[in-house]
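The structure's right below; bear with me while I get my questions together.
Rest of the complex left out; these chains stay put.
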Amino acid sequence: MSRWQVVVAIRLKAEILDPAGQAVGHVLQQMGFDTIAQVRLGRLVDLEVEAEDREQAVAVAAEAARRLLANPVLEVFAVTEAREVGGHR
Amino acid sequence: MKPEEVGLTAQEYDEIVRQLGRTPNDLELGLFGALWSEHCSYKSSKSALALLPHAGPAVVTGPGGNAGVVRLEGEWLVAFKVESHNHPSYVEPVQGAATGVGGIIRDVVAMGARPIALLDSLRFGEDAPSQRLLDGVVEGVGNYGNSIGVPTVGGEVYFAPAYAQNPLVNVMCVGLLRQAHLMSASGARVGSGVYLIGQPTGRDGIHGASLLASQDFTAEAEAVESMRPTVQVGDPFTGKLLMEATLAAIATGGVEAAQDLGAAGLTSASAELAYRSGVGMELDLDGVPLRESAMTPYEIMLSETQERMLLVVPDDQLGAVRAAVAHWDLTLHRIGRVIAPDVLRVRWHGQVVAELPPTVLSGGCPIRPLDRTAGQEVVRTASPAVASPDLDEALILKVLAHPDCRDRAYIYRRYDWMIQTRTVFGPEHDVAVLQLRETAAGLTLAISGPGRWAAADAWAGGAGAVARAVLGVMLQDSEPMGMTDGINCGNPDRPAVYGQFRRLVEGIADAASAFGVPVTGGNVSFHNETEGRAIWPTGIVGVVGRHPHPSRPWADRVRVPGWRLVLLNPAPRPDLGGSVLAHALGQLGRYPAPPLEALAATYPRIQATLRALAPEGFAVRAILDGGLLLALAKLTLLFTDVGVRVKLSDDDPVARLFSEEVGQVVVALAPDQLSRFAQQAEQAGVSWMELGETVEDPVVELAAGSGRWRLRRDQLRQAWQTYVHG
Amino acid sequence: MKAAVVTFPGSNCDEDTVIALERLGVEPVRRWYKDTDLGGAEWVILPGGFSYGDYLRSGALAARAPIMDAVEQLVARDQLHVLGICNGFQILCERGLLPGALRANRDGKFRCTWEGVRVASAPSAWPGFQVGQSFRLPIAHREGAFTVSEQELDRLFQEGTVFLQYCDREGRVVDEAANPNGSMGAVAGLARGRVMGLMPHPERAVSQFLGSEDGLEFLRLWLQGR
C-alpha cells in the first residue's frame, strides 16, 4: 500500500446554466478584462488515498465522485491527476 | 525571545520578573504577552469601566463572566453580551465577521444558555473598498448565524470616512437558560478533570488577539498581508455541534465550569478559569488533539482555532457528560486537572514547560489608573452650530437616501431573522420583539450607538446611545433589565483618544445610572486607527427588556387615514448637531448633550401615557436617524398605504424635521383617543405638540409658515431604497 | 397517526417543525440521522437547516445518512408520506427521491423574505391542495434555485410534478418579478407519488403575530394525504 494524492475535477454539464459563472464573468468585464468571453465555475476535490497502485487510487476516487462528490443531475467529473506521495508500507 | 516580540514593554517585563521572582522562559513570556495584551488584560480600560453601574433588581451575573445574566421570569434567565471583531474583519471580512459571531455565541453558550438572537452593529467607510468590506461582513455574519440557526433579529449600520480603514463589526448575542443550568466562571473544583471539545487545534490565529487587536494598522498592503497568518476560519457546522454538545453536557448537571476558547486560546481559557475559581491547573498538552503535526507548546497554548470549548468535569460525572458530547459526534479530550496551588503547570512530552501562577498571569497586569485630565482639550473644542439650510424636496430626499438612513433590507434579507419562530418584530423595526414559548414574558432588544453623536463630544454620544436604546425598549411597553456595551476607539496611548474613551464610558455610565439600567458586561476594542487617523469614538449599547405582551406588540405603523399625529416630549429648541442631515451637509456640528435627569423622569411618563390608551388605538415611534421626518415616513407610507399631512409652527422647520435629539416620540392616535391622550399627558406632565394627521393619499404634505411641500410615495421610496454613495 | 421529524447534526428547523405539528394536534416522533428506522411512522418531515454543514452541495452529505436508507425503502413500498422543507427538499433531490437539483440563488446570496407560492398542479396523494390555491410563506436559503435540463423541466410540468411555483401578491406566476431565487420555471416545490419537497418554510408561518398562519394550513393539508 502507498499513499496517493488524487485530484477530481467536477464541472457543470454543458447544457446547465451557470448563473454564478455569468456573474463572475460580468464582474471581470467591468474590471476591464474584455478578452474573457466566458466563465464557468467548477469544483476541485483533493483526495489522499491509500492504494496498491495508481489504477486502484484512481478507481477509488472515481467511485467516491460517482457516489458522493458529483451530482449526476448537473455535473460531470474527471479524475485528472494521481501522484504517489507516500512510501510503501 | 524579547519582550517586544510578544507585545510587552520593558516595564511590563520588569513587573513580570518582580511578581514571579525569576525570569520567565520563552514559552512563559509568550503566555504573558497574550494575557497582558490590551485585548485580554483590559489594562487601559479597566479603571474607566469601573465607573459603570452593575447592580439592578434583575441582575444575576454582572461583568466578569463570559456574558451578563438577568432574570426574566421565574427560573428563566437571559444571558447576553456584545463582542467586537473589527481587526479580523478588515483583514478578511467574511471569515472575520463569521468568527466574531461564532465567538459571541460561544460566550453565551458557556454561561449555559441557548442562543436565541443576534444583533449586529456595523460601521464602514463611504468609499468603494468599504462597500466590498460591507458585502463580505454581511456575508460572514449571515453565514455563521444562518447556519447555526440563531436568528439575526436586528442591528444597525452607519457610514463615515473615519471608518474607511477601520470598519467596526460588533455583534450581540442573547441566550435563554434555566437557573439550574447557569454556569459560573468560578465553579472549578480541585480534583476535577479539564477537557477540551470541538475542533482539533491548528496553527491558526496565533497571537491574533494580542497582536492583531492590540496594534494600529498601517496603510501599507504588506502590513495587512503580514497579519494574514492570524486569520481564522469559522466552521458553523462544528460550531453547531459544539453548541449542542456543550448545552447537552451542562444539562446533565455534571459540568462545573465551561469556558470558550477565544482570544489567546487555551492560555486565556485555562488561566482565567483557574484565576476566577481560585484554583490552579495542570495541563498536559499531549492530550490536546492537533490538526497539524509538530506543533510547539507555544503554538498549542496560543492557537486561536475556533469552535473549541473547555469543560471542567469531576470524575464521577464523566460518564454522563461523555455520552452527551458523543451524541453530537464530538469527543471529550482530557487535557489536565484542577489542582489546589496557585499555579498553571503546562506539561509537554513529559516535561514541565511552563509554570506560572494564574493570579499573576490573569490578575497581575498593571492597570492604568483612570486619567481624568487626558483629552480635556477634546471636550473643550467648540464645534460650530449647524445652520439650517432652506427646506426643499431635494433636501428631504437627500436625507432619506443617505446611507445612514436608507432601507436596510439589502442587509437583513441576507440574515435568517425568523428561525426559532420567536421573532414578532424583526430587523424592519426599530427594536426587536421576541415571543418565548418558555415564559409568558417576551424580550425587547435594542442596539444603538451612532458615531455621529459621539464624534465631537464622546460623552454626549455615549449617553445618547443609552438614552436611545432604553427609550426603544420602553416604547414597547417593556422594562429594561440590563445592558451590554461595546466600546470602540483608537489608540489609547494617545491622550486625545484616551480622553474620548473616558468620556464615552462616562457618558454610558452616567446614563446607565440615570435610567437605573445596570451594565452586565461588554467589550472594549482599541487601536481602531490607521496611520494616526482614529475612528469616531463609538459606544454601542445593547439593552434587553422584559416585554409583558410580546404577541401583541405596540404598533409602529398606521394603516388608516384620519389618525392624529402628535410629537411627545418635543425638543424645545431642536438642534441639528450630529444628525444625518448635518452629516449629509458635511458640517456635523456637535450632538446636544442629552438631559439625562429630565429624560429619566420623562420616559416612565411617556410609557404611562401610552399604556392608558386603547392598545389598538395608537402607533408609536421614537425619533431616530433622519429625525421627525423619517419617523413620520416610517410610521406611514414607507410601510403602509396611508400618507401624512403635517403643519409645523416652528420658526425653523428644518431643525424640527431633522433634529435627532433623543427622547422625542411620534404618536399616531385614532381620533377617539386624542382627548384621552391629552388628558393622560397632562396628568403625567409630558409636553406634546400637534403635528397633523394621516391621509388617504400616500404622500407627505408639509406646511410651515408660508411654505408648502409635497412628496409622493414613489419619490420617497425610491430615494430610501436606491442607494448611491457620495 | 404517527409523524416523524428527522434531525441531522446541522438541522436547525427541527424544533420549529415539531412545535408546528404539535399545534396541529400531532405528537411527532423524533428521529436522529443515525437511526435506521422511522420508529413506525408513516409520515416524515425532513426539516430545514444545514444538515451536514452543506459543504459539498446542500443536502448532499445528509442524503447518504443511514436514516435516508429507511426513508427510501418505505417510499419504495408506498408506506410513507414524505415532506422535505428547504434543506429537506435539497436532501430529497440529492437522494434522487425527487428530480432536479437546488443550486445557488441567482445573486449567489442568502435570502430571507416572505414570498407567495401557488399550487401549480394538485398532487395526487394530497387531495386537499387545489390548483391556484396560494400561500404566503417565508423562504430562507442560499441554494434554492431549482435546476434541471430544459426538456426535463417540460416533462415535470406535463407530469404534474411541479407542485408549487413562486407567485406575486395577486397569485400570478410572473417569472422574473416574483421569482426570488432564479428557480427554473419559478419552481418552489415538487411532489411525486408520496414525496413532497419545497423551499419555503410552512413551519414558520404558524401565527398571525409571526406574519402569517398560512403555514399551519399548509401542514394541515399535508397531513391529510392519502
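Letters A, B and C mark the chains as written, and numbering starts fresh at 1 in each.
We take it that a residue touches a chain if its C-beta (ideal position, glycine included) is under 8 Å from a C-beta of that chain, and two chains touch if they have at least 3 such contacts.
None of the values given here were measured: they were computed from a predicted structure.
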Taken as a whole, the complex in this structure file has the formula A x2, B x1, C x1
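As a working rule, only the chains that are shown with their structure count from here on.
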Taking each chain's centre as the mean of its CA atoms, chain A sits from chain C at a distance in Å of 30
Whole-angstrom distance, CA centroid of chain B to CA centroid of chain C, is 36
Here the gap between chain A and chain B, centre to centre from mean Cα coordinates and rounded to Å, is 42
Among chain A residues, those touching two or more other chains are none
For chain C, residue numbers touching 2 or more other chains are none
Note: in the complex, chain C contacts chain A through residues 56-57, 60-61, 64, 93-94, 99-101, 103-104, 106-108, 145, 147-150, 182
Listed in rising order, chain A residues that touch chain C in their complex are 13, 15-17, 19-20, 23, 67-69, 71, 73-74
In their shared complex, chain B is touched by residues of chain C numbered 9-10, 12-13, 15-16, 19, 49-50, 52-55, 109-113, 138, 140, 142, 201, 203-204, 206-207, 209-211
